[in-house]
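All protein chains but one are shown in place.
Note that the chains are named A, B and C in the order they appear, and that numbering of residues resets to 1 at the start of each chain.
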Amino acid sequence: MRDIAVISFAQTPARRSVPELNEVEMLMPAVHDALTQVDMTIDDIGFTCSGSTDYLAGTAFSFVSTLDAVGPWPPIQESHVEMDGAWALYEAWVKLQLGEIDTALVYAYAKSSPGDLPMVLTRQLDPITVGPLWADSVSLAALQARSLIDSGKATEADMAEVVARSRKDALNNPKAQLAWDRSAEDHLATDYHIAPLRKGDCPPITDGAAAIVLAAGDVARSKVKRPAWIRGIDHRVDPIHLGLRDLTVSESTRIAAEKAGVADGKVDIAELHAPFSHQELILKEAIGLGDDVAINPSGGALAANAMMTAGLIRIGEVATRISNGEADRGVAHATSGPCLQQNLVTVLEGDA
Amino acid sequence: MCDAVTDQTEVGEILSAPLIIEYPFKRTTGPIIGAFLTGLREQVLVGSKAEDGRVIVPPAEFDPVSGNDLTELVEVGPEGVITTWAWVTEPHAKHALDDPFAWILVKLDGADTPMLGALKAPTMDVVATGARVKPVWADEREGHIDDIAHWVLVEGDAA
Amino acid sequence: MGKERVAVVGIGQTKHEATRGDVSVAGLLREAAGRALADAEMTWSEIDAVVIGKAPDFFEGVMMPELFLADALGCTGKPMFRVHTAGSVGGSTAIVASQLISAGIHEKVLTVAFEKQSESEAMWALSLPIPFTPPLHAGAGGYFAPHVRSYIRRAKAPDHIGMLVALKDRQNGLKNPYAHLHEHDITFDSIKDSMMLWDPIRYAETCPSSDGACALVLGSEKVADEAAAQGRQPAWIQGTAMRSEPTLSAERDTVLPLGGALCAADVYKQAGITNPRKDVDAVEMYVPFSWFEPMWLENLGFAEPGEGWKMTEDGVTALDGDLPVNMSGGVLCTNPIGASGMLRFGEAAMQVRGTAGDHQVDSVRKAVGHAYGGGSQFFAMWVVGKDKP
Partner (left out) sequence: MPEIQLPASLADVEPVRSVRTPAQLDYTFTAGDATTRFLKGITQKKIIGQQANPDSRVYVPARGADPELGAATPIEVEVAQVGTVTSFCVVNLQFYGSGMEIPYTSALIMLDGADLSIMHLIQEIPADQVRIGMRVEAVWRDDADIEPTLESIKWFRPTGEPDDVNVRIPGEIRGTGLGSWVGGVAPTELTVRNPRTGEGGTAEFGGEG
């Protein structure tokens, strides 16, 4: 495979609501920032790919007007996925493998604030046998958490540790939305939200955008001192029906991690897209991460969870830490669908 | 999810207005899901038999492993056991139950995979994985998942 | 490094209808996918990855519906990918799928595009009442009709061209058993007398609203060589291209969009086409309103600007003409929006494989598939051929 690296990453501050900006206005600063960091304009980009979904803000063809953010004139090579931006990055990576272009811009955005997000997400479910029940995303995650607890693989105290650590780490992330220094015990003393989940076990609802520039080989080396090379990337899906899955494991993540070659070297850090605290525990096992791996130093999705964007941000967070020398090899994970249905794993590495 | 107030934005006079997206979608069911809904109308629960012998409820139209067509429907339930549950303290207006209730995955007798439902229970304390439950049918049924009004614990088996 | 060869080795589509009341959304997809797999002589388990395309989720009222369809498409434990590029999506989905093979990642990829428009209705899904947004006064046709008028004026085209296109495509559709519209009684006069919906666009010059799906099995060179050895002609992908431009910008030409022309120039270059009018044997282009045939003939380099309508008038684009266009009956006969682009790509592949049945054109060596979307701003094209590139 051709050497492809993340050479820049930008994200808007994660906020509960960004009413003063429409989607293109919210997205534009992230795109400009990612390009400016590597002294590029859209004219230097070979392929552009974005991720978003219409249902969040309730507007069909939302990606059509947000394309204006890049200034696609003269016309550009471009595509869009109705998926998290991590999958847009996958498409761009595939395109770069063809060897015809050397650079790609990937962006993603979401405004979840206009709607009632947990209810909007019920529209992902089987439209005949499940959708009419309006089983919201938090309730489904709570069913998964209970399964995990019942299985004896984790306790509410284990989940509380994830919550305390993530939000504390988020204090060092200026883009984070939800950060605090509270002990696991403090968290356990709060009431259940949807038992066995407490509010603190759940992600914030976030509006935000992110962008990444990818470059191949020498172009990457010419632009940044230490490119974050994509050494492996793979994604897999499970059935949507919760009854068809063992909710205490993530089989699709396990396969993706294996195919991406996570086990081929030492992992320093991992950014896991675990919107709910217990999901980090499931993912850690599925990917095969040891206790020595720093997980979600950014605070993860518990600190900011812009839909369609949070997976791409995980890749950006790992890449940034490789480029700045904090880590040599890292794993980024993205998820989509109820209870970790679809998962993407990327392995990034810096030159020795 | 949790609505933390971490930012206060001066919105000024930015215009906002309600946007309601509403449609009475009419969905064709195909024969397998159609049979499941027919069963609900007739107070019968059915699942489909997968290639590995598992009985899947609600019936899968296609084998979840191989992707091949599934064609054999079998009757299951009506009682079953809770395989996992979650307690909702503040039901949403769109939920079937107005009072606090439990979402449950219930594995019906004769089935190998559980289905989702809403369990009416007085308190969280009486709900438990492994407890037996049964459906409460809606008075008027038309072949819709809402024909199961909700689920209740089977008497004398409150965990 | 470099591109691996890719070919279409299986093609399937549903019977398209206004309402496919006999199948679920999953069943609709499976009908197309099952036929494509059978055509490729493959089973579900052989497929490495699935790439799905459809237009806005509001049509079926399911958010990211590929998630609930994952097991129906045999994706459990496999990569599944969802593309959305508005009306061009069927084409761009096939291109993304082909790149998974040309990049050397997979050997056998299933790609499926669909729309089940009858679950809601197009007029609702395409005109949600977004506050503060200027209303479209007359639906999609009302958006495109002024651009058609601009074309007619610029090209000094006579009024009857649109009707000729409609007559040709609807008659071609009669030869296509999968087409939604089969209008046996159609005549030039019946088109002329049909209601003028958005003057200059008549009812009979407008695409229908369909339920339907299309699926392609794409294979690596090895897979395609095996098919060829067994007597199943592969449709070799000789070039793919996509271009996008803004919907509303001062510079752009909404009649002959630069993005469309650049997309064509790119794909021809890859396929070694120097004179599209001579080198291409058949074209399936995205013509939802009849006048788009001459517009695209010009945009895609088959005619000089202002001259495209003459090809239509002279019968060049007829099924027995020198450059047959929309042999299948095209979008004017069948329009499950998300699948419409893939149906164009699939028909082009059928023509080079020689499997198009009654609408087969003799000795097609190179065929073009074309799709566009949005406000004539997203373009996807491929060239397929009998010969290995």
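Following the convention adopted for this analysis, contacts are C-beta pairs under 8 Å (C-beta built on N, C-alpha and C of every residue); 3 or more make two chains touch, one makes a residue touch a chain.
In this text, all values refer to a predicted model and were calculated from it rather than measured experimentally.
A.B. asks: Check the whole complex and report which displayed chains the hidden chain contacts.
C.D. replies: A, B, C
A.B. asks: Among C:39, C:71, C:169 or C:298, which one touches the chain that has been omitted from the display?
C.D. replies: Here the residue in touch with the unshown chain is C:298.
A.B. asks: Could you tell which one of A:116, A:258 or A:285 touches the chain left off the display?
C.D. replies: Considering all chains, including the one not shown, the answer is A:116.
A.B. asks: What does the interface between subunit A and the hidden chain look like in terms of residue numbers?
C.D. replies: 19-25, 28, 31-32, 41-43, 55, 57-58, 65, 67-75, 113-116, 119-120, 123, 127-128, 131-132
A.B. asks: Touching residues of subunit B against the unshown chain: what are they?
C.D. replies: Listed in rising order, the touching residues are 11, 13-29, 31-32, 34-35, 37-39, 41-42, 44, 46, 69, 71-75, 143-144.
A.B. asks: What residue numbers in subunit C mark contact with the hidden partner chain?
C.D. replies: Touch with the absent chain occurs at residues 21-22, 61, 123, 130-132, 134-139, 141-143, 145-150, 153-154, 195-201, 246-262, 264-265, 268-269, 275, 298-299, 301, 304-305.
Note that in this section only the chains that are shown with their structure count from here on.
A.B. asks: Draw the chains as dots and join the ones that touch; what shape do you get: line, ring, star, complete or other?
C.D. replies: Contact map by chain: complete.
A.B. asks: Starting from the Cα centroid of subunit C, hunt down the chain whose centroid lies farthest away.
C.D. replies: B
A.B. asks: Identify the chain pair with more contacting C-beta pairs: A-C or A-B.
C.D. replies: Answer to which pair has more contacts is A-C.
A.B. asks: Where the CA atoms of subunit B average out and where those of subunit C average out, how many Å apart are those spots?
C.D. replies: Averaging C-alpha atoms per chain gives centres 39 Å apart.
A.B. asks: Two or more other chains touching the same residue: where does that happen in subunit A?
C.D. replies: Subunit A, residues with two or more chain partners: 58, 126-128, 239, 241, 244.
A.B. asks: Quick check on subunit B: which residues sit in contact with 2+ other chains?
C.D. replies: 16, 19, 21, 25, 27, 29, 33, 60, 64
A.B. asks: Within their complex, state which residues of subunit B touch subunit A.
C.D. replies: Touching subunit A from subunit B are residues 1-7, 9-12, 14, 16, 19, 21, 25, 27, 29, 33, 36-37, 56-58, 60, 64, 83-89, 92, 94-96, 103, 105, 107, 113-118, 124, 129, 144-146.
A.B. asks: Within the complex, which stretch of subunit C touches subunit A?
C.D. replies: 1-3, 24-25, 56-58, 60-65, 67-68, 70-71, 75-86, 92, 96, 99-100, 102-105, 125-126, 128, 130, 241-247, 249, 251-252, 257-259, 262-263, 374-375, 377-378
A.B. asks: Could you pull out which subunit C residues touch subunit B in their complex?
C.D. replies: Within the complex, subunit C touches subunit B at residues 19-27, 30, 44-45, 58, 60-61, 71-76, 116, 118-120, 124, 128-132.
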